[in-house]
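For reference, the structure is listed below as structure tokens.
Subset of chains shown; positions unchanged.
By written order: A and B. Residues from 1 in each chain.
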Amino acid sequence: MSDLRVAVLGVGMMGGFHVETLSRRVHGATVSVINDYDQAKAVAVAGSIGARTESDPLAAINADDVDAVVIASPGTAHEQQVLACLDRGIPVLCEKPLTVDPVSALEVVKAERRTGKQLVQLGFMRRFDPEYAAAKQLIDSGELGRVLLLHCVHRNMANGPHFDSAMMITDSVVHEVDVARFLLGEEIASVQVLKPTATSAAPEGVSDPMIVIFRTGSGVIVTVEIFVRAQIGYEVRTEVVGERGSTLFGLDQHGITKLSGPDGSGRWGGLVPPGFIERFAPAYQIELQHWVDAARTGGIDGPGAWDGYAAAAVCAAGVEAVRTGEVVPVTLGSIE
Amino acid sequence: MSDLRVAVLGVGMMGGFHVETLSRRVHGATVSVINDYDQAKAVAVAGSIGARTESDPLAAINADDVDAVVIASPGTAHEQQVLACLDRGIPVLCEKPLTVDPVSALEVVKAERRTGKQLVQLGFMRRFDPEYAAAKQLIDSGELGRVLLLHCVHRNMANGPHFDSAMMITDSVVHEVDVARFLLGEEIASVQVLKPTATSAAPEGVSDPMIVIFRTGSGVIVTVEIFVRAQIGYEVRTEVVGERGSTLFGLDQHGITKLSGPDGSGRWGGLVPPGFIERFAPAYQIELQHWVDAARTGGIDGPGAWDGYAAAAVCAAGVEAVRTGEVVPVTLGSIE
């Protein structure tokens, strides 16, 4: 079977990493077209892998040498680009968010529905991380009993002043939204946000860290610590608590090095990964391989448009919860 | 210096363990008098260590051969017994609760204040656990920066049907109340309780597990998972999150054994301690040694009557929060 020819829209950190992975570590894919609003960057990236550039994203989507599309452009551009892929009937891997709000996200779900096929895959890469996949399998095995609680910790080293409380929900907690929906197999029914005193590293008016609490339809409670200026590194940790057992993963324990610290005291331990690419590189690779394999036969293999819509709906409620301090219900629309 | 002669009131599991520790592993103490409402049990315990019994707890407190008192009787008896110790002016180690409600607890604080001495020590043994003590030291060193969040997990293997949602607060979460006050060095200002779907192991009407949330005066948020029928063992875990670092302790990682499981698959790991005595035996021993050392010179060395009162006030708010689902403020009285 010939390689899947992929257009990549947006080659910032995420898109650039996807180009690298698709071009060097995934079987059966060729990145044929690069698009970026910064044409110089597009030219540089395309040159490094022998692709061509296209200055108009819609032209890239509709090009003859493109079989499928990866969208890593700014979130405001996603809706139009995904709809163009649906119009042409080709598979697309869209980084979160699906669109900028639940209403438009639901429209995309409906548009996909009208094609009669599943063409839109969302870039929730954690589903492909071996630890998350093992936890899902353990839950589904029934060994833990019915799940009652989920505890999540999500910490970043640092973020710029633009990264406000709402972005902490829509750009960061969105991953826990998908993790909770994936692991629990059900929808989130409400969101609440608690704000402790903020770190002095946060800009005026930004609540960092926050405790975000989801409640699912069946009554599972999910606690999420989101702390995007924790000054250490990238930490993503999850604990699943069931009636008969629990599992905790994402601790950084991969080997123990012993060295003297700056004060001469002996220290055991290791390095915390600085960022999400270091932590989740294997997950991204597995995600892209699954997507390419599925796209070569015209489908997807991972979270879909509905997952993107549900995440958008929960995040919208979360932003409201940040604003009001109330428990905000999540109501999902119908695609009928 | 001659040994401190101790009367132990109540020799159930906790009191019996204290008798054993005082009589065999603590320097400078002799248990001279045993009291229990079950006289046969008192006689048996007294016989094993060469002590005498006293059928009336107040007589025990006032006996000539008693220099100090350990109260491990039912909580309803504590108020009268502590006041009798204060009347006589001798040191007392009182298991939680100090009394059954905040009003009476505050009266005990005032009664102690009138003696002009600190005579009442509360049995919050975790303050003496080496891991908690190290965390306190780490916080106080400033290395973590200002503390913003505390995450606690408190799980028991099993509990009888009488152990209802209110007792989960007053008998279990009371330890996290003291841990939070101890580690953070400030009072808790409000309590909120979230109830996920209960485990099927819980009796009708009991919310097990629960998520309890404290907010301190300065704005630190404390999350507590309390789950008293978790079916595995005794797990007490704490994470302190500061502006510049975090520390997590209470993981069960003391040695790794590899064996085949019942299904023939290889398994690494170890045993979870079944109960609090296995987990905290060294802490109890250190607690009693500190108390005996202080009591021999007429004082205390550990959490005092105010700590008992504050815990009672927070727990009363917690019980209210269980009932109402609201954020319940904690207002502490004045001892002036």
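The criterion applied here is as follows: a contact is a pair of C-beta atoms (placed from the backbone, for glycine too) under 8 Å apart; a residue touches a chain by one contact, two chains touch by 3 or more.
Keep in mind that what you see is a predicted model, and the values were worked out from it rather than measured.
Oligomeric state of the entire complex in this file, given as copies of the one sequence with 2 shown: 4.
As a convention for this text, only the chains that are shown with their structure count from here on.
As a whole-number value, the distance joining the C-alpha centres of chain A and chain B reads 43 Å. Against chain B, the residues of chain A that register as touching in their complex are 145-146, 148-149, 151, 153, 194-201, 209, 211, 213, 215, 218-221, 223, 225, 227, 230-232, 241, 243-246, 251.
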